[in-house]
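Removed: one protein chain of the complex. Kept in place: all other protein chains.
As written, the chain order gives the labels A and B, with residue 1 at the start of each chain.
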Amino acid sequence: MDWAYFVELLCSGLVRGSIYALIALGYTMVYGIIQLINFAHGEIYMIGAFVALIVSGALTIYGFSGVSILVLAALIAAVYAAAYGITLERIAYRPLRGAPRLSPLISAIGASLFLQNYVLLAQTPDFLPFPALIPDFEFMEPIAHIVGSPELVILVVTTLTMIGLTVLIKHTKIGKAMRATQQDMIMARLTGVNVDRVISVTFVIGSVLAAIGGVLVGSYIGQINFYIGFMVGVKAFTAAVLGGIGNIPGAVIGALVLGLTEAFAAGYVSSAYEDVFAFGLLVLILIVRPAGILGKAVKQKV
Amino acid sequence: MSVLLEVKGLTMDFGGLRAVDSVGLEVRQGEIVALIGPNGAGKTTFFNCVTGIYTPTGGDVLVHPPGKKTRRINGLKPNVITTTGMARTFQNIRLFPNMTVLENVMIGRHCRTTTNIIGAVLRGKRTRAQERETIEKSYRLLEKVGLAELAGEFANNLPYGAQRRLEIARAMATDPFLLLLDEPAAGMNPQETHELDALIVRIRNEGNMSILLIEHDMKLVMNISDRIYVMEYGKEIAKGTPQEIRNNPKVIEAYLGEEVHA
Partner (left out) sequence: MQSFKKSVFVALWFMFLTFPLLVVRVNTLKGEVEWRWMNMLWVGIVFFILSYVWRAALERKGQKKANNLDEDGEEILGFRQRLFQDPVIYRKVIAAVLIAAVIFPFVFSSYQINIMVLALIFVVLGLGLNITVGLAGLLDLGYVAFFGIGAYSYALLNTLYGWNFWFCLPIGGLVGALFGVLLGFPILRLRGDYLAIVTLGFGSIAKIVFENWDGLFKGASGIANIERPGFFGLEMSLEQSTIYTYFLMVLMVIFTVFVVNRLKDSRIGRAWMALREDEIACVAMGIDMARTKLSAYAFGAFWAGLAGVIFSARNTYINPNSFTFMESAIVLSIVVLGGMGSIIGVIIAALALILMPEYLRAFADYRMLAFGGIMVLMMIFRPQGLISDVRRKYDLSALQKKKEAKT
């Protein structure tokens, strides 16, 4: 067995998994609170990547350089992703609260199509080259052929973000309000939680995570177009379902399982069929555990 | 009087919680039997076990359909149980809101009719006859519960009491020998409750059906029940005629609690 190849696949699987995790968290948090599959979440990630591309492109042209570009681009991308997330919720989802389950879902699919084509028309249908914003670290050189600097940055940033999110949800006031709303929206409202605000904050957090993912992936892969959000969104959503939708640690586990499955399937079987493996895994797990890996089976009250 | 439904030692656990603990119950031909108990006593869970929504952890649920073989129905799917001849209503009304009142009842005829896809497309003589019969039977049932005038309305436009009666008509459409009513009077005013009592008795007398009903309001069932079972904290604490139940100190304590001591 070729161990170096194995480790390479392992790393690539973890990197993929981390990216999926960043985006899957947005799906799962929103689902946990308003039981809606935010289909347009992948588009927020795509918009984050586009804004970062535009900002970094403009800054490069106007003579900025180095880490300042990365920081500014990531910051502005996060701000815009959050703004789009809030606006999306206000327009496409809030008027549908309390409507039959299928309505917001279809609205979300519509919003996803709209945002994709909006970017297509406003920018370009072609792939754009994404500048390599993450520098190559010198200390990584000896193992660079297995794990590159961008991979390291992705893993580190993702881990830090997860820790930050956990602290936020477990130990802050807004985190407590989010957990309360997740348990019982009506009761939370009665005890003085501003549910609308909690929902907005959830969308902001999810969107910012997606934007971070967008910036990281953009500079890791090197090119983006208006369609990148769709497949990554579908995959991240798959990861969230795998782990048990609505469950935050579940989303991370599901994302890593999915990333590793894809990387190994692509490496040892065929890269053309990696999506088939991803969805095959999903169907398999849902048959065995319909609520996902960490999900709890919900007994409907009769 | 032959026994129709025989439940022996029924137990239901949710995780570590025992919601129903070894409860037994019998319904005989032509009886109105009530299962009462305070809120949270496990009555609805018991019902859900009998009707197949939950699979009981232990015990036996046996049905003896008139003229047919006895069947043990633990763990069968709800639709199979309904087809054996037991139909239920729901405590929190579950109608088909965007279908008409008549169609709601017609759904109940589904398991007693046989038209398949090809039959439905060709709409031959047999299909048409079956459809006519479905409509007629459903309409008669609506007459019986006093909703005939509202046949074309959407179910969600009905007033609350009418929705409850529609649920009963829909359950009756499945031709059951035993009707299981889960708190049929919940949320009704005294006048409506009174009418409902009369309706239940009439269904029993005219329709050749036996009835098992859940109530937590004890006064209501005293008038119409032949026998009463009482549950508290998942256990059966008493059974007997209304008279016996009325005088049973355990029941009085369970029901009235501190009021008696006061």
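Convention: a contact is a pair of C-beta atoms (placed from the backbone, for glycine too) under 8 Å apart; a residue touches a chain by one contact, two chains touch by 3 or more.
Just so it is clear, the model here is predicted, and its values are computed rather than measured.
Across the whole complex, the hidden chain's contacts among the shown chains comprise A, B.
Set against the missing chain, the residues A:10, A:72, A:113 or A:260 yield one that touches it, A:113.
Residue B:103 is the one among B:103, B:195 or B:253 that touches the chain not shown. Checked against the full complex, the one of B:152, B:190 or B:249 touching the unshown chain is B:152. Looking at subunit A, the residues touching the absent chain are 31, 35, 37, 39, 47, 50-51, 53-55, 57-58, 60-62, 76, 80, 83-84, 87, 91-92, 95-96, 99-107, 109-119, 121-123, 128-129, 131, 230, 234, 237-238, 241, 245, 270, 272-273, 275-276, 278-280, 282-283, 286-287, 290, 300, 302.
Although one chain is not drawn, its touching partners on subunit B can still be listed: residues 51, 53, 77-79, 82-83, 87-88, 90, 94-100, 102-103, 106-113, 115-117, 120-121, 123, 127, 130-131, 134-136, 139-140, 143, 148, 151-152, 154, 170-171, 174.
The criterion applied here is as follows: only the chains that are shown with their structure count from here on.
Averaged C-alpha coordinates give centres for subunit A and subunit B that are 48 Å from one another.
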